[in-house]
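Only one protein chain is missing from this complex, and each of the others stays in its spot.
Let's look at chain A:
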Amino acid sequence: MGNLLEAHNVSKKFGDYTALNNVSIAVPQGSIFGLLGPNGAGKTTLIRVVNQITMPDSGHVLLDNEPLQAHHVTDIGYLPEERGLYKSMKVGEQALYLAQLKGLSKSEAKKRLKYWFDRLDIGDWWHKKIQELSKGMAQKVQFIVTVLHEPKLLIFDEPFSGFDPINAIVIKDEILRLRDNGATVIFSTHRMESVEELCDHIALIHQSNKILDGKLQDIKTQFKTHTFEIGIRTENGAELDNELANKFTVTPTNFKTLGNELKRNIKLQAHQSPNELLSFLTSRGQVSHFVELIPTANDIFIQAVKNN
């Protein structure tokens, strides 16, 4: 499948400050793409370039293989991190206005809003003013406005901030459903657990440079250290420890178990296979744990940022 969005060598400077330095990303059609990076890395600038809010100094962006044009704003739904609504305007009026700005006709917008308001259980808010709603409630309205015009590309910047855990799940499920219905999602966050859950591709931006990108699975494979977490019940722990240390690289670890096992992290050399380790262990005692340590998105994030 092709890429819905491609950014090629995008650079942007604000005065002396470089916000983006030659950043390229490719967002495959139908994927959930995690745009990660510490605060101030340049994620928001890149998103603003895609939304044509900021013009890049150099480089170009393709949406559906076309260079970005004014009409593309209707193909994109954007939920910015700094978001809000007109405080003194009624929820319904406001949602209608924003939907019309995205090119929907008034009647069509009304029909779809009714559907979404019912779907997210906020039908009776139509005549309320935003200032009467809680932050989480306002976020729901905002989410609806973002997705209402059924854009090809959805961009969520920290979509879960402000939601309680229950509503966060509701929104997460909606995002997954939208993806299943054909939308492509760019998802910017520094909350790694949601990256783990949702994203199939990621790009990591650090200090205005892209330092990592690709399929999450591939990146994990690339970052894994062939380390296994083992637990073994044995009579003679000290002796086993020595034996292990001779054959492998051993580091202490701790994880919760019911018994009183010997717990170690064991890193394999390039020529050693997991089976080798396993059969060695079974010959020495009762193996209770044998897990390959797969780096979490969080580990990758921290390591990649540190290495740069």
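FYI, a contact is a pair of C-beta atoms (placed from the backbone, for glycine too) under 8 Å apart; a residue touches a chain by one contact, two chains touch by 3 or more; residues count from 1.
Convention: contacts and distances are computed from a predicted model.
**Student:** As a check of understanding, state which of "ABC-2 type transport system permease protein", "FAD-dependent oxidoreductase", "Na+/H+ antiporter subunit C" or "C-type cytochrome biogenesis protein CcmF" is the UniProt name of the chain not shown.
**Tutor:** "ABC-2 type transport system permease protein"
**Student:** Determine which one of A:Asn3, A:Asn51 or A:Thr227 touches the chain that has been left out.
**Tutor:** Reading the full complex, the residue touching the unseen chain is A:Asn51.
**Student:** In the complete assembly, which of A:Gly34, A:Pro80, A:Gly231 or A:Pro295 touches the absent chain?
**Tutor:** A:Pro80
**Student:** Touching the hidden chain in the full complex, which residues of chain A are there? Just list them.
**Tutor:** Chain A touches the chain not shown through residues 14-15, 48, 51-53, 70-71, 73-74, 76, 78-80, 82-89, 97-98, 100-103, 142, 145.
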